[in-house]
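Take this structure first; my questions come after.
All protein chains of the complex are present and in place, except for one that has been dropped.
In this document, chain identifiers A and B correspond to the written order of the chains, with residue numbering beginning at 1 in each.
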Amino acid sequence: MRLILALVLMLTGLPAMAQNGPVQTLLQTYADDIAKPSRRTIQPVLDDLAASGLPAMPSFLEAWADKGIVQRDEDGLFFYGTREGDIYVLRSVEDGSDAGEVGRREASELKPNAGVRRLIGTALVQFQLNDPDPARRRAALESLSRSPSADLLEPLRASIEGEEDPALRARKVALDRLITVRFGTDLDTRLAAIDWMSDQVSLEARAALNGLLTTDRIVGAPDADANVARVLTVGDDITEADALALLADEDILPPEVTRADRDAALIAALDNGEVAGTPVHTLNTEAARWTAYEELAAAGQVPARPPEDAVATLLAENPISEVYDEPDPTITAAAEAALAEVTSRVARAQAADLGLDALSLASIYFLAAIGLAITFGVMGVINMAHGEFIMLGAYTGYVVQQVVPDYTVSLIIALPLAFVVAAAAGVALERLVIRHLAHRPLETLLATFGISVAVQQIVKNVFGTQAVPLTSPDWLAGAWVVNDVIGISYIRIGIFVLALIFLGVLVYILRRTRLGLEVRAVTQNPGMAASLGIDPDRVGMATFALGSGIAGVAGVAIGLFAQVTSEMGAGYIVQSFMTVVVGGVGSVFGTLAGAGLIGGLQKGIEWLNPSNTLAAQTYMILFIILFIQVRPRGIVAQKGRHAQ
Amino acid sequence: MSALLEVSGVSKTFDGFKAINNLSFSVNEPELRAIIGPNGAGKTTFMDLVTGKTRPDSGEIRYGELSRDLTKLSEARIAQAGIGRKFQKPTVFEDQTVSENLTMALKATRNPVTVLTKRPDESDRVADLAARVGLSDTLEQRAGILSHGQKQWLEIGMLLAQEPRLLLVDEPAAGMTSAERERTTAMLVEAAKTRAVVVIEHDMEFVRRLNCRVTVLHEGSVLAEGSLDHVCADPRVIDVYLGRPEEAADA
């Protein structure tokens, strides 16, 4: 019996003992304030709680703001409480350990109001900003930047001094400036923060500066102490319709009568087939309807339209100006100047980013086109199935990934394998079709088109019409970010490197090897080359293998960032031809120049007209058609049998 | 006799190679003229310049009473102005009949609309031309199945059909049998009675048979001019072209 008593004592007493830790003790000091907090009285309590520096305090504050704390009626102790049906499951505020349970009616949930919650949040941020875990500090900064407020400025500033992580410290400094600009009370610190921002390119800095420069439109002379941004000229800065609407808002003018208002009024006034004495069947023009409306207005039945002759005078008498919401002209002037500087800095950064984009696009075009350039240069045939080699390369990559699950390993296998697969396909095409159509370039074009249709459909039948995934390894997945504006994904950098490698390899092969010598000989004078004992068929086959193989590798690279479908090759074929034709047939550097021109041009046009990439392609093709008028042989004109 | 074609100070450079170098030269009407010279002397380039296939870097080529500058005209306009050209290799339209080839060449308007809508019966003129070049029996045959010599004649027939005032003929005797050569000579001499004919030829025997004034080109300009005997005696010509007796085989 005593044993049972002892057990009961232990069961009820142990948790009770565990409650008397430092947190609970501190809480109990302010038990009433915490149980029924008010915005006016809670601040000293929070300060004290924060000053305690207890490691368990932040999670208590978090739970408190989140309505996750209950007070047991029986002894007034605080617990983390989760409601489950008719009971609260309790956990200790010291360490989160189990603290038994209590009936729904035997404890009360703490429900701080919104104002108090905000104060708790501020106190919490103080903790989080100084949390030993950098991840939590970063998270706190994130939430701070999402919902900045003046209250958080002090804790933020206080935490800068002790910050050891340089990245986080920089972030804290930046946030401090951003919040100062918006909520700062002291003119000098705000100006200093604005000045600091003029060196930035971040979106946040721009948003903060723009936030300082919001304006309101005022009709008539602004107040003497108003911070006027500018006086608007009707027609240039503001449309007449908008200006009239503003005047109407101020009751200077009667509001504009819309056509719908007018028609409603006319219908309302319709009486016995007539409107104000006008037969309704004559109201079949806009002019007739306005006349009828004005008659109604003259009779006082409807509101009059703004008098046309008075409009100009009224607009002149009531100038419309934009007034800054920020009253201090020193601040707005500084912000304007800083924004101008930031804008030009951002423009420069955008230009650099555009350059990177163009470079990346150019390397894609180069990879896609270089194989074509080689075969076109040596054999004078256009291979419409070239795009399908790109596609075969990408599907090779996909198949390898199905077999080898490790993305890095499969990529290492896929690149050479794609070369082999596409090269084999190229050799087959050369031997079975193209060789038999020697000297008939137009027929070759069409026959290879037939191959392209068949191959596309076969791949579609085998792999389905849906795009298949070709996933890049993790180390290629991210992006190299310089600042908010300049950034480029690692895949694109990889493609750039790949393009450079192929450029180097091709230049080496063409300039330094026997095959290159023969290729150049056949390109420049096939008859002479043949009489010197060079077998043009063998050279043709080797070039086709090389050109197609490169297309296969390009396919893997393209597949890593674009969709892998049976039609992906078709999308590159025209661009590739344009690259070859613009660059100059049969020249590696010509293709490079062509790819650079086309990539740069496309990005440039997209930049001028960012909403519409389709239009960009249209304009680019039109430009190329005109370019060929000026330089029919391309940028790097080569003399040879196909250069005419 | 006045100059029909006046070439003055014409130069043309291909990638640093001076194919024609300050060439000046004139042809009268009627006249038969032979142009000889070693390989690379600029004979064919000269024809390309006159017919508008190639544009000179400098100089001018005046033609006819109005002294029109040929360097400003398109190939087709030059041909319409009365300059006909026969290529080294016979170039006839192999997929078309002899009669179609000749009809196309007949002197008539070249305007597409007129060609499409006005279709006069030209069979008499075609038959007459065919008779002159000895192709009367093959009028309805495809040109592609003619012998090499017949193709050359068809091409000459096409040139005659154009009724040009200036006829440029590039190596007409190449690859012909001796009977065919004789016939070709007769055709050219006959044609030269009423018009200017310029013949480029390597075969000295053939040139001798033409019995006309000869211009020797060397490195893009005129080296010597006169009767065949006269130029053959010129030591410079012997040096660069005919060769000393022991080198004669190279000529």
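We take it that contacts are C-beta pairs under 8 Å (C-beta built on N, C-alpha and C of every residue); 3 or more make two chains touch, one makes a residue touch a chain.
One rule holds for everything that comes next: contacts and distances are computed from a predicted model.
In the listed set "TonB-dependent receptor", "AAA+ ATPase domain-containing protein", "5'-nucleotidase" or "Urea ABC transporter permease subunit UrtC", the entry agreeing with the UniProt name of the missing subunit chain is "Urea ABC transporter permease subunit UrtC". Residue in contact with the omitted chain (choice from A:270, A:299, A:481 or A:532): A:270. Contact with the omitted chain, checked across A:51, A:420 or A:442, is made by A:442.
Checked against the hidden chain, the listed residues B:71, B:162, B:185 or B:215 yield one contact partner: B:162. Checked against the full complex, the one of A:526, A:540, A:586 or A:599 touching the unshown chain is A:526. The chain that is not drawn here is touched, among residues A:215, A:318 or A:617, by A:617. The omitted chain makes contact with subunit B at the following residues, 51, 53, 74-77, 79-80, 84-85, 87, 89, 91, 93-97, 100-101, 103-105, 110-113, 115-116, 119, 142, 144, 158, 162. Looking at subunit A, the residues touching the absent chain are 263, 266-267, 270, 280-281, 283-286, 289, 381-382, 433, 436-437, 439-443, 445-447, 449-458, 460-461, 525-528, 570, 574, 577-578, 581, 612, 614-615, 617-618, 621-622, 624-626, 628-629, 632, 641-642, 644.
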